[in-house]
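Only a single protein chain was left out; the remaining protein chains are all shown in position.
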Amino acid sequence: MAKHANPDADILDEVQEPVNEQVKGRSLWADARDRFFKNKAAVVGLIVLFFVTAFAIFGGLISQYEPQTVDFSLMGAMAVNGSPSIETGHYFGVDFEGRDLYARVVQGTRVSLMVGVVGALVAVVVGTLYGAIAGYLGGKTDDVMMRLVDVLMSIPFMFVLILMLVIFGQSIFMLFLGIGLIAWLDMSRIARGQTLSIKNKEFVEAAIATGVRPLTIILRHIVPNLLGIVIVYATLLVPQMIIFESFISYLGLGVQEPSTSLGALIRQGTQQMNNGTLWMLAYPLFFFLITLFAFFFVGDGLRDALDPKDR
Amino acid sequence: MKMTTLLKASTAALVLSTGAAFAESHTMTVPEGVELADEQTFVYRVLDEHSSVDPGIVEDVSGSEIVRDLFEGLYNDSKDGSTLLPGVALDHTVSEDGLTYTFNLREDAVWSNGEPVTANDFVYAWRRAASPELASPYAWYMSLLSLENVDAVIAGDAPLEDLGVEAIDDYTLEVRLTEPLPYFPQMLTHATTFPVPQAVVEEHGDAWTRPENIVSNGAYVLSEHVPQERSVRTKSDSYWNADQTVIEEVTALVINDENQALTRFLAGELDRTEVPAGQFPRLSEEYPEQTVSFPRLCNYYYTFNLRDNGPEAFQDVNVRRALALAVDRNVIVENVLAGGQTPAYTFTPAATANFEPPETEMASMTQAERDEQAAQLLEEAGYTEDDPLTFEMKYNTSEAHRSIAVAMSQMWAQKLPVEVNLANQEWQTFLEARDSGDFELARGAWCGDYNEASTFLDLLQTDSGYNDAKYSNAEVDQLLAEAKTAENPNELYEQVEQIVAEELPIIPIYFYAGNYMMDEQLIPSWPVENVQQNWYSKDLYFVAESELE
């Protein structure tokens, strides 16, 4: 499946000047880009993603309130006075504690995106390196490393994660760690498979022949060739991470107050669903859904673009 | 724990009950002339699965509710909790020195398998509850009863037979204590003292409490139990007062999510459920006939960590005072919780029997005055916007606790140079943190074990196991010790409260209220006046709809 490697590359050039490979590979990337931009859903997804990210980063600028500030005058009369309104400056209304929901949705979107992206990043970096090393070294090492992945794959990590959060207390760090832990396994398998097919290519053999150290070969020659599949996988992983986070928040094990996430906001909104304050559910859920949609579409688009076989 | 010698206040109550209430031993459950509904089944929601229905072991509220229905001890609480009613015991005599109690048991009490309930069943049950073999978490209750040799028996140093309880004959039970406990009879309404059928326990072991094995002597028998789903108890025809038992079947449904429970109540699947925090105003407006609110014997507070390793700042009483002043309790009670709770300026709830909360200085101020004083105190202590007072407040995971913590932290942050970090922990982790002093400011709450002020104030005693602030004041200890034997302890309790209001090792926030959604036909018989909510299904009944007009 290693379509992005360039088998015709000048062997010596490859070894001394890895940049060349990228230069020559550009046409493939450009191909992929063209394919991607022909996919309407993917383009819409990308635009939505752009706006959601902008909202998460800059949304706070037009907010009239801080996300943690409680408006005590609204407490207890939320259903009447706390509804969304431009006049009061609570564009999305207030949450159950009388805090500005707009500011909190901005904050929640930021946290959820961060959890998704960082979680995916951890998984991808660890998984890719692990898979590439196993695949490249082969033999006994590969056997042991992949057997370990098999073993870990059979562990119900969500249960372990719940235990960890219950036991060690809740923190963003724990979430990243736990979520990253769950997700790198698949990535390592994919990366290993790819590596196996790349490592017999001429440019790798040449590198070995000229005495380049294995780690350098993995980082310089193997990993860049895995990039396509890694990007696709990472994009599809982000929404999964966001869903994981929301599940953890549902159990009350998510981020600590006064910080929040979309999952936590949705959970709180759900609890007030029948209490005449439906906006508390509607706004965070809306951002949650469009973010996930966007990632799904972009991920699908990227896969089709980078991996033409799957179209 | 610290209940050992407090139990005196209710001698008066006991005299009253022995005299008046005991005379009419077959009390009427339903008042004269009240028309009952045709269907008498009661379905209620519990948050969590109960740990056990074994009287010797049960420790949680939902389990005790079931055990009180299944088993009957020597005495029962009256509906409002103020007096004792005869259970298996008809009456008793006390020796001159107050150390020996002789109970006279009724002869018409039988187990659900037809065997008579005898004094030997109590002897067996009490020995069992104290035995190291059963290792009941409630063995401490037996030691609280001050039975002869109880601590040695618990420790395994003395044989079970040495325990100070003995069957003189089948219907006479003798109990020997190591110190006179005027409150002793009242303590016998607690599940740990209920009888247990020896033959059944020995035949089935730990599994004796399953519906297919269990034999009980109360007004109900356990007919079905599906863990984490429901447990059903059915009226027992062999109960001595079965004619007066109205409710035919009682079902406890385990529903973790309070909002789901509310929806199911509204759909008619439940007769009783808790009102989720903050929803009381809307519900009482939409369903005025089905919402009830009444005071409970529980307080809610935040405790400072006054240990040496605690925050330096909290050693300063003015800092503690400033924080306590700036909490607008009315907002918390009226806007956050909004279910009939009362603001707290003392540690002991106002609902406590014979206790009149003293008027503290803080209670008499307006919130504006409090805020002003708070700002002034912190300024004097040297805190400014640039150099704020920073600390962490811990609470255990729950929606209501979260809302209150958020509101409090904002009250401080908006009015004072204070920065608060919120941290919630799971219950077990939280308990451990509070117990070991791994906190700066932590939530606390206490429900009275019995209806007297010392059940609360004892927590502020230097060596109390639950004094997580590690607050220590010799005068408080002295006053509390005096109160154990005092003629009128409430004066002493008021003095303690005044000292606590001065020194503020804790910030009292509010006193609990029971907030329920309840079938309107059930409400007339619900013991709302019972602040401890120790209810018996046999006292309940659904009135006919015609009664409600």
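Labels A and B are assigned to the chains in the order they are written; within every chain, residues are numbered from 1.
Heads up, the rule we're going with is that a contact is a pair of C-beta atoms (placed from the backbone, for glycine too) under 8 Å apart; a residue touches a chain by one contact, two chains touch by 3 or more.
Keep in mind that, in the parts below, contacts and distances are computed from a predicted model.
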Given the options "Fumarate hydratase C-terminal domain-containing protein", "Heme exporter protein B", "Carbon-phosphorus lyase complex subunit PhnI" or "Oligopeptide ABC transporter permease OppB", which would UniProt use as the protein name of the unshown chain? "Oligopeptide ABC transporter permease OppB"
Among B:Asp91, B:Glu115, B:Glu269 or B:Glu503, single out the residue that touches the unshown chain. B:Glu269
Given the contact definition stated above, which residue among A:Val48, A:Leu137 or A:Ile162 touches the chain not shown here? A:Ile162
Where the complex has a chain not shown, which of A:His90, A:Arg192 or A:Arg267 is the residue touching it? A:Arg267
Touch with the missing chain holds, among B:Asp80, B:Glu161, B:Glu179 or B:Glu229, for B:Glu229
Touch residues of chain B, complete complex, unshown partner: 1, 48-49, 51-52, 54, 57, 59, 132-133, 135-137, 139-140, 143, 151, 154-156, 206-210, 226-230, 253-257, 259-260, 263-264, 266-267, 269, 426-433, 435, 446, 465-466
Hidden partner interface residues of chain A, rising order: 147, 150-151, 153-156, 158-160, 162-164, 166-167, 239, 243, 246-247, 250-251, 263, 266-267, 270, 273-274, 281, 285, 288-289, 292-293, 296-297, 309-311
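Please note the rule applied: only the chains that are shown with their structure count from here on.
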Go ahead and note the Å separation of the Cα centroids belonging to chain A and chain B. 48
Help me check something: in the complex, which residues belonging to chain A touch chain B? 68-70, 72, 75-77, 79, 96-99, 166-167, 169-170, 252-253, 256-258, 268, 270-271, 273-276
Residues of chain B touching chain A in the complex: 259, 262-263, 276, 278-279, 281-282, 328, 331, 334-336, 338, 397, 399, 402-403, 405-407, 409-411, 413-414, 422-426, 429
